[in-house]
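The complex is shown incomplete by one protein chain, all other protein chains being positioned as in the whole.
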C-alpha cells in the first residue's frame, strides 16, 4: 500500500500542513512511520566563512522539522509542554553530505520512527535544490520528563494523536 | 495618497511577496518609503530561561525582514553580493517592548528609510498576536563596500530598483 | 583622582577579576563609573561569509562583559535572579567600527553608567589587536522586574554592592 498523498507543504511559518513519504528509492528508510515536510531558508546568520551553513544550525532546522510535524498532527509541541511533559533532546546525530549555501531554500523531511517506544526518535533529511540534493541527514532522540526532570511514560494524549496519525495515513493510502 | 494594497504576505520561507504601509496611527513613522511585511515563528532555540526570546535573536529577524524586502523587489540580496557589493551592518538599535514567547508567530515590518543616501537604513517593527502587540522596534544602518572592504557609492543596479519600487507604489495607491 | 590599578584580566572563563578605566584619551567616556575588562575569542560559529563576526554575536559579547562585571563585584548575575530580580535587556545599540576576524582575541570593556537610576545601563567597547583597534561600541539598558514581569525598584542588595564598588575604587585611586 502506498501513500500517494502529497498535500500542502508546511512552511517554517506554519501556514498549512502536509505529510509525505520519503522516496521509495531510499531503502534505508522503513516504509512506515509518519513523515512530514517543511522548508526553511538559509540566512546570513547561518553561514560561516567557508560559505556554507555552520553545522550547529542544522540542529535548529531539525527542531523546525519536528515542531512543524507536531503542529500538523494537531498537537503543537507548545501544548505538550503546557500539559506538563517536556521532551528534551537526549541524543543527536547528523551527517553533513553537502554544504547549504546562503539564501538556499531547504526542504526538511521529518519522519517519526515507529519502532521507538519509551521516548521518541525523529529521522531527518535536509535537501537543497528543489529536493534534488541531499544536504544532511540525521536523527534526534527525546525522553519524556516532567517539570521536575523525572523521566515519565509516554503521555496518553500524545500516543493517541500518533495512533490517529497512522490510521489517517492508512485510510488515505 | 494612500497605498491600500496589502498583497500576499512574504513568509520567511519566501513564498509570495508583499508590501504594506505601517498603520497610520503610528505618527512616529513617516508616510513614505517602501514597506514590507513577513513573518517568522519563535523557536525553542530562540527562547531563554525567562521564557522569552533572547534579545540577540531579534537581529536575525531584522535580517529576515530586510532580505525578504530585497527579494520582493526582485533583487535578492544574494544577487547584490554576486554583483560585487556587500552591505555590512554598520549600526543597530533595538528597543524591546514586550517579550516574544515560544511558538508565537511574529510579523516583521521592514521599512526602507528614503532619507538615507550614502548607505541604507531599514526601520523594523516586530509584532505578535496577529499584529496587535508590538514586541520590538529598531533599525539597522548599512554601508556599501566592495569585496576589499572599501566603501563605494550606492550601485546603480540597486538605486534603480528602489526608484522603481517607489513608482510602483505610487501607481497602485 | 585617577584609578591606576590594572589588576588581573577577567577572562570569559571567569578566572580572576579586574577593573580598569577607559583610556583617558576617549573624551566621550565620562571619568567615573565602574569599569571592567574581560576577553573572548572569535569562534568559527561567530563568523559569516564576509569573513567577520556576524553582527548579532556582539550582543552575546556584551552579555559576557556585563556578567563578568557582576561577578567581579562579588554578585554573579545568577544570584541576582536567585533573589527574585530579573534584568531583561530593554534596549540595545551597537556601532560596528571594524570587523572582528576568526580566532581574534577581543577585549570587552564594560562600564556601568552611574547616571542611570531606575534600571541599569552598560556601555561597552570591544577591541581587537591587543586593544589597539576599536571593533565596536554600544550599550544595553536593563529594567528590574520580578518573576511575574512587573517592574520593580532597584533592589537594595544590588545598589549596596554598586556603592561599595565605587568606594573601593576611590580607596585604590
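As written, the chains take the letters A, B and C, and residue 1 is the first residue of each chain.
Quick note on the criterion: a contact is a pair of C-beta atoms (placed from the backbone, for glycine too) under 8 Å apart; a residue touches a chain by one contact, two chains touch by 3 or more.
Keep in mind it's a predicted model, so treat the numbers as computed, not measured.
Asks: Which one touches the absent chain: A:41, A:57 or A:71?
Replies: From the options A:41, A:57 or A:71, the contact with the absent chain belongs to A:57.
Asks: So which of C:64, C:100, C:120 or C:165 would be touching the chain we can't see?
Replies: Going through C:64, C:100, C:120 or C:165 one by one, C:64 is the residue touching the chain not shown.
Asks: Quickly run down the residues of chain A that touch the omitted chain.
Replies: Those residues of chain A that touch the unshown chain are 50, 52, 55-57, 59-60, 86, 88-96, 99, 149.
Asks: Considering the entire assembly, which residues of chain B contact the chain that has been omitted?
Replies: 44-45, 47-51, 54, 56, 102
Asks: For chain C, which positions touch the chain that isn't shown here?
Replies: 11-15, 39-41, 43-45, 59-60, 63-64, 67, 76-78, 102-103, 105
In this text, only the chains that are shown with their structure count from here on.
Asks: Taking all residue numbers at the chain A/chain B interface, are over half used by both copies (same) or under half (different)?
Replies: Same, since over half the interface numbering is common to both chains.
Asks: Need the central chain here, defined by C-alpha centroid distance to the all-chain C-alpha centroid.
Replies: Minimum centroid-to-centroid distance belongs to B.
Asks: Which integer distance in Å separates the CA centroid of chain A from that of chain C?
Replies: 39
Asks: Tell me, which residues of chain B touch at least two other chains?
Replies: Residues 59-60.
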